[in-house]
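As you look at this complex, bear in mind that one protein chain is not there, while each of the others sits in place.
This part shows subunit A:
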Amino acid sequence: MPAISTTSLESAHHRFESSSTASDDHDDSPIELHDVSHSSSPNRTPSESRSSEDSDGFVEIAEPKKEAHVGVDSWAQNNGSMNGKVWSRGDASASSRLCEKSSYKVEEYPDAPWYTSVLVCFSYAVMIILSKFADWLRKKGYFKVPKAQEHYRQKDFAPLKGGFESLYLDNLYRIACDVMNRPLASVPGAIMTLRDRTTYNHGWQFVYTGTTSEVLNMGSYNYLGFSSNSGPCADAAAKAITADGLATCATRHEFGMTKIQHNLEKYVAEYLGTESALCFPMGFGTNSMNIPCLVEKGCLILSDELNHASLVLGCRMSGASIKVFKHNNAKDLERQIRNAIVAGQPKSGKPYKKIMIIVEGIYSMEGTIVHLPDIIAVKKKYGAYLFLDEAHSVGALGPSGKGVVEYWGCDPADVDIMMGTLTKSFAAAGGYIAGRKRTIEHIRAKSQGCCYGTTMSAPVIAQVSSSMQIMLGHDGTDEGSIRTQRLARNTRYFRQRLRNMGFLIYGHDDSPVIPLMTFFVTKVVCFGRETLKRNLGVVSVGAPATPLTKSRARFCISASHTKEQLDKALEIVSEIGDVTRTKYGRVNNTEIVAY
């Protein structure tokens, strides 16, 4: 069975490649499809990744020879001049040359040595045993803690919480919670002001000291740097309040539809290059409330294993059968589709009504970019539908910031449903769904989001449309392309520098989401605290958001970061990396990374 699926995918892959070569004459530059056998890195063992790294060294790409669409070309040159490798776009010979080695310079999932995992588990064991002991002491009354108590008359009700979850929250999470939920007192721009807080009882309660500190922000999803409290977007938002108020107090089906939202939806469709679009006031809700109207019982959803909670919830609410495929692995996706078509619906064995593949553009915890061409090839081959969640990638990828579809040079029409948020790159709030007119009309008529959810607030709409105008170049400047270029440059510079310092970094070179692996949850907490002491704000993530043994610190690069800021951050990170001994990768002191 596996042998067959490999060949079939390869044939799909070849077909795709030939079709893209054929389109050379058109304005789309051909994109190189990485070899499937090299792509499925999640399965790679550490030894494999090591060896390929050894053999590869650094792949240099010649300047793309092929003349292509201007935008794409400059992007490719940009890529080439910045680091000169990865995701090459060029003529067929250059791509095949690259293919022979590896299309990725970087392994997506390098891993720490096995003993690190053992030690991580050991540290958890120690913490859990001590937590049990602490719980026991508290129960016996040796310790008094200001823990919220059940209502005195409700002690005999069935307990609301308990078990391992409570143990984890009351002990491990509580001690580390100062690295989470840090309160801002300013706009989340490149520099943010945090309200200082301190705890006198090990995280049970926090006290605000009344002071604030200026912190370099590498935690907010402000990819394009539109988060600002002045400038054209802020002015547009303030003006919109005067003109259109703050709330509609109504749903879309019941009189809540405003002209400005209607216009916004037109912009979004134009921006993405789709026929039609819809906007909603909450990104999470866009997924969880709209997926159920696209698939129902008797359909199959193929969902990436690392999909966001909102997608998972939406899938669950739809009632369709759900199968999970390996992260970003088109091969596994194809295998599962084939098996599903052959086996049919569970129990009845009837053929599925339709199959929907759900993937994200950039995965927020791994920093991986979806292999869209492969996924599209599989989708086309089997007649499945594709739902693409561009929560992190819209604005953050592609020569003009149009997301992962543009990044790969794919056709937006090949993606059946394009979803994304307006919260991140556009620094507003909400989400959109775009696609063919017919699809959008159905969603407008039948989705929960349209029927039961209120419509968007005017200033939020204004922020999105004004920032989108800038990105589209409608404001008459080239600020939009400057922003995307700066983001791309910052991303590559920061990633490469981190890697050379010897850190283990996940994800693709062009992804502005950069997870730095610390493996130990204790180390990531220490990392979070020490960086804050040096006025650098990063996100520290541990279980349950990541696997138990894969805690990580995460950086989000913004177009508004300057080189000086990045250098400052790198200096701090390197210093703390030495202190916490988190440099799990290979140090490379020789390469000088150009900005």
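In this text, a contact is a pair of C-beta atoms (placed from the backbone, for glycine too) under 8 Å apart; a residue touches a chain by one contact, two chains touch by 3 or more; residues count from 1.
Convention: contacts and distances are computed from a predicted model.
Missing from the rendering is one chain, named in UniProt as "Serine palmitoyltransferase 1" (options: "Serine palmitoyltransferase 1", "Cytochrome c oxidase subunit 4", "Radial spoke head 3" or "ResB-like domain-containing protein").
Across the entire complex, the residue among A:Asn171, A:Thr274 or A:Ser310 in touch with the chain not shown is A:Ser310. Considering the full assembly, A:Met282 is the residue among A:Val120, A:Ala269 or A:Met282 that touches the omitted chain.
When the missing chain is restored to the complex, the residue among A:Ser227, A:Ser400 or A:Thr582 that touches it is A:Ser227. For the chain left out of this panel, the touching residue among A:Ala396, A:Val460, A:Ala488 or A:Leu536 is A:Val460.
Interface residues of subunit A with the unshown chain, by the touch rule above, are 4, 148-151, 153-154, 156-161, 169, 173, 180-189, 192, 195, 217, 219-222, 227-230, 233-234, 237-238, 241-259, 262, 281-285, 288-289, 292, 294, 308-310, 313, 316-317, 338, 341-342, 349, 351-356, 382-385, 416-417, 421-424, 426-429, 438-439, 441-446, 448-454, 457, 459-460, 463, 537, 539.
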